[in-house]
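As you look at this complex, bear in mind that one protein chain is not there, while each of the others sits in place.
Take a look at subunit A:
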Amino acid sequence: SQNFLPFILKQKLKMNNLLLFFMFSWATLRIERGMSIIDSMPLWAAPAIIAREPTSLEEEIKEIRRSGSNKDLDAAPEFEMSDIFYFARRGVESIMDDEVTKRFSAEELESWNLLTRSNYNFHYISLRLTVLWGLGLLIRYGFLLPLRVTLAFTGVGLLVFLTSVVGLLPNGRMKNFLSEKVHLMCYRICVRALTAIITYHDSENKPKNGGICVANHTSPIDVIILASDGCYAMVGQIHGGLMGVIQRSMVKACPHVWFERSEVKDRHLVAKRLSDHVEDKSKLPILIFPEGTCINNTSVMMFKKGSFEIGATVYPVAIKYDPRFGDAFWNSSKFGMVNYLLRMMSSWAIVCSVWYLPPMSREEGEDAVQFANRVKAAIARQGGLVDLLWDGGLKRGKVKDTFKEEQQKLYSKMLVGTQEDRSRS
C-alpha cells in the first residue's frame, strides 16, 4: 500500500513510526511504574460487588418455604407470605449491581493509566504521579494529537479523492484491483492516525466473497481496524455532512450497501439488498455489526437476527481492545463523534486484538435466532467477553414486558401447580 506514496512521504512515515515507537515504549514503562505505585492503594474498582447465585425462581422459593414450614410439603399451602423474599432480594441485588447498565459506560480500570478521563475516583496521590500525568498531558496534546490529526486528514482526503478517481474507470478487473489498493492504503493511514496497534490472529479464516462478516461493536473505529486488513462492502445508513461525502465517493469505486433513512425501517428491503449482494460472488464480503449499537467491550449483547436469515456463510470476528492505553468505547449518549475522535487521538494508543474465527453456517433445524446466538457465543468465548442475552437497544429504550410476564407465569405455575397435584391425590 505504501508503494503509491512518494518516497519523501514514506521516509516521513518511517521516522514518525520510529519516534512513536520510542514514545510508546517510554510511556508504557512509565505507566507500569505508575501502576506499581497505585497497586499498593486500595482498588479503584472491582469487577463485581455482590455474590449472585444463578438459582431459578422455583428452586429459591421452594427453599424459602422449606425452611419456614414444619408441615409436610405436599400439604403445604400454595402461597406463603415469605415468597416475596425472593423477589425483594433479586430486586435489591439488581439495584446494587446489574448486568446491563454497566455495559453502556466505559469499563472501569483496576489501575489508573494516567488519563484523567479514566479516573473515576480521583484523589491526589503523590506529587510524582501528578508530574507524570502532567508530562503525559504535554506529550499527548502537544505532540501526538497534532501529528495524528494531520494523518487523519490526509487519510480521509486521499480516500475521497482517490475513490472518486477510480470511480471514473470502466467496471472491470482493473477497477476492482485499484479500488482494493486505494481502500487498503487509506485505511492504513487512518490506523496510523490513531496509533492503533492491532494483532490479527488466524488470518486464514479471513472472510471471502459472498460471505457476511459479523463482529462485536465497540466503536466506529472497528470499521477502520477491520478494513485495513481486508476489503469489505460496508453496510449502513447514508448520513449527511462529511460522513455522507465519504460514503458517496466510496461507493463509486466499489459496491457498498448504503440505505436511505426511510429504507432502513423496511426489513424486507434490507434483507433483499443484502442477499442480492452476497449472491453476486464478484462482490466483496459484507461487514455487519449485529448488536446494532456500541457496547463497552466487556460483553457481547443480543445479535439482531436479520443478517443470519439470509443464508450466506457467516465469518465471525472478535475484537478486543486493551483499555489500559486508551478506551475505545464510544458512549454516544455522552459524546459526539468529533469529541470522541479527539479523545481517541489524544490517548496513548489504541491496542487491540482481532481474531478471525472459522466460518459458520446455519445448521439443519436451527432457526435464525439460535444461529445468531451460536455465533455470538463463539465470539464472546474468543474475545473473553461476557455473553449476554440482553438487547443492546436497552441503552436507549425500555425493556419489553414479556420478560416480566415470563416470571409471573413461572410463579403462577408454583401456586396453581400444587392445586392440580392436590386434586389428583
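Of note:
Rule of thumb we're sticking to: contacts are C-beta pairs under 8 Å (C-beta built on N, C-alpha and C of every residue); 3 or more make two chains touch, one makes a residue touch a chain; residues count from 1.
Operating definition for what follows: contacts and distances are computed from a predicted model.
Name of the non-displayed chain as stated in its UniProt record, restricted to "Oncostatin M", "Signal peptidase complex subunit 3", "Brix domain-containing protein" or "EF-hand domain-containing protein": "EF-hand domain-containing protein". In the complete assembly, the contact with the undisplayed chain comes from A:E99, out of A:E58, A:E99 or A:E180. Check A:A51, A:L127, A:L168 or A:V338 against the missing chain and you find that the one touching it is A:A51. By the touch criterion stated above, the residues of subunit A touching the omitted chain are 42-43, 45-46, 48-51, 63-64, 67-70, 77-79, 81-102, 105, 108, 116-117, 119-122, 390, 394, 398-399, 401, 403-405, 407-409, 411-413, 415-416.
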